[in-house]
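Here's the structure we're looking at; comments come further down.
Of the protein chains in this complex, all but one are displayed in their positions.
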Amino acid sequence: MPDPIITKKYHFCASHKYGNPYWSEEKNREVFDKDYNTHGHNYILEVSVRGPIDPESGWLVDLQKLNNIVRSKVVDVMDHSQIELDIEWFKGKQPSSENILVWAWEEIAPNIEQGILHRLRLVETHSIHTDYYGPG
Amino acid sequence: MPDPIITKKYHFCASHKYGNPYWSEEKNREVFDKDYNTHGHNYILEVSVRGPIDPESGWLVDLQKLNNIVRSKVVDVMDHSQIELDIEWFKGKQPSSENILVWAWEEIAPNIEQGILHRLRLVETHSIHTDYYGPG
Amino acid sequence: MPDPIITKKYHFCASHKYGNPYWSEEKNREVFDKDYNTHGHNYILEVSVRGPIDPESGWLVDLQKLNNIVRSKVVDVMDHSQIELDIEWFKGKQPSSENILVWAWEEIAPNIEQGILHRLRLVETHSIHTDYYGPG
Amino acid sequence: MPDPIITKKYHFCASHKYGNPYWSEEKNREVFDKDYNTHGHNYILEVSVRGPIDPESGWLVDLQKLNNIVRSKVVDVMDHSQIELDIEWFKGKQPSSENILVWAWEEIAPNIEQGILHRLRLVETHSIHTDYYGPG
Amino acid sequence: MPDPIITKKYHFCASHKYGNPYWSEEKNREVFDKDYNTHGHNYILEVSVRGPIDPESGWLVDLQKLNNIVRSKVVDVMDHSQIELDIEWFKGKQPSSENILVWAWEEIAPNIEQGILHRLRLVETHSIHTDYYGPG
Partner (left out) sequence: MPDPIITKKYHFCASHKYGNPYWSEEKNREVFDKDYNTHGHNYILEVSVRGPIDPESGWLVDLQKLNNIVRSKVVDVMDHSQIELDIEWFKGKQPSSENILVWAWEEIAPNIEQGILHRLRLVETHSIHTDYYGPG
């Protein structure tokens, strides 16, 4: 029987500033436009885990354990940070939703013991979100 | 041409209480925590049907017919119930979102005559939802 | 200068069952309909505080202090309860949104030290909410 | 490495009226019911693009370029239109969400130069949306 | 004790077209812009009633009775209509949210027997809504 997928949402606020040090001011402004300024977002991270139902608990994953992983590895690190300055992984990378998802996958996936990480979604604004299904 | 998928949302309110009769009070409280108390939710059930577009109506499914199935088989049964006490199927099972989806699939899927049931999503709280694509 | 009003939202899940012991089964069923069954909701409580801006912090109230009051006095008491059975105040009263607001006002208002409680809103379902401005 | 998928939401308002000229008034009213009247919706179109992350920008697609395509080809055409009267493609077809998605895919997919169009979702009301993954 | 206020949301879809017959085409297009075309919306009508709590039911108003009034007098009339063509009251008036609220107030307020109509809110799009507290 194919397994159900449970999704839990987490919130954090962070600031970021795009900028490619190998580009001129003009090119940075042309490509990144207002994202070349420091600004910020209320991010929503949706973590989806897939797995068989444990018949004793009725659950596919214990959400308290999932909360502990996601909060300690991702939410508490990201929350109230300036991403590209405060988190080592982002040195030399742009603080985009796409890159945040690659980083968050590396932080969360190996730590899940019940079920497997199925998808991460990062909601950046009311009209933009990005999905990532892992490195395959 | 791959078929489009239409999704319709339904609402119901219900109460439930987790508890495994083969476990001690301590283990029930440890695993289920506050879910070992009777409590309740405003559930949202999202029903997705996939199928070819009928060229005469422009629709892949007649939503009035879908409403009739989902309301009579699932929503009217669940609404204002205490799930594990009032619905026979849940005797000896936990009233989790995962199990509600397995039950709802059995109730809805065989009754759809136009298109096929693609996915059920159950939104349990503002931050938790579960998806199920059927027993395969 | 009239004071701004800040609003913070809190979530809890609870079950309840309406029923007037002085009424017949028929009248209870006629008036309360499906609410005469145990069922439940994901409630959202919105707490609004009004007051002058503290020029040193820029805030009208310290939200950590407000969180402590609202969580200890209301959210932790309500969450995962069956309201009319578990909370003494509701003995002999219906567990309606209207009554929950009267109770919550008594619990929160006297404990706020910065600003004053302006309004409580209780969202009971996706289409129903109730506001209360206190006993005047 | 599998590619992330970014989704951007767009809004437009339009009116439409269903009706099959080969059917009797009775059959039109029976099948389409109130949809046989002119009425309208606030539509939300969600456009999802999949592709590898550009290491220089951190993005899989430049959203300004995507906005230009979607607005000029779909949103500005649909907005404040009566769909089946004003847009040539819908002559002889029903102005259903299913058909709007087939039309919008033809308008958007060939114009995307970075990444590929992964999915279109059209939200028609607060409880109905339709997904389309293209003609395959 | 000041009375609580309960709010119930209702949905309807309708189309409308602005246009002042005493104005030139140019002025109509200048003032109404794209609203001079037939288009439509998913409206949400929020009906707020204020009143004392009935100690026997715990409610300030019986929502089933309120539903009957609002649906028969407003929602069923508006739903799937072209407002300025189908509803007599709007002959010679613009089908704006402001005018819809004046009309809806006249339809609902005199029919409420328990409590009094406190406010009507009409949500026209995801970013626009209008409130009306009655003719005073």
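Observations
Letters A, B, C, D and E name the chains as they come in the text, with residue numbers starting at 1 for each one.
Just so it is clear, a residue touches a chain if its C-beta (ideal position, glycine included) is under 8 Å from a C-beta of that chain, and two chains touch if they have at least 3 such contacts.
Bear in mind that the values here come from a model prediction, so they are computed numbers and not experimental data.
Of the candidate positions C:Glu25, C:Glu56 or C:Glu88, contact with the unshown chain belongs to C:Glu56.
For chain E, the residues touching the chain absent from view are 18, 20, 22-23, 31-33, 93-99, 101-102, 126-136. With the whole complex as reference, residues 1-2, 4-10, 48, 53, 55-60, 62-64 of chain C touch the missing chain. For chain A, the residues in touch with the chain missing from this view are 11, 13-16, 34-35, 37-42, 44, 79-82, 86, 125-126.
The rule we apply is simple: only the chains that are shown with their structure count from here on.
Between the Cα centres of chain C and chain E there is a gap of 28 Å. Taken residue by residue, chain B touches two or more other chains at 126, whereas all remaining positions touch fewer.
If each chain is drawn as a node and touching chains are joined, the picture fits none of the line, ring, star or complete shapes.
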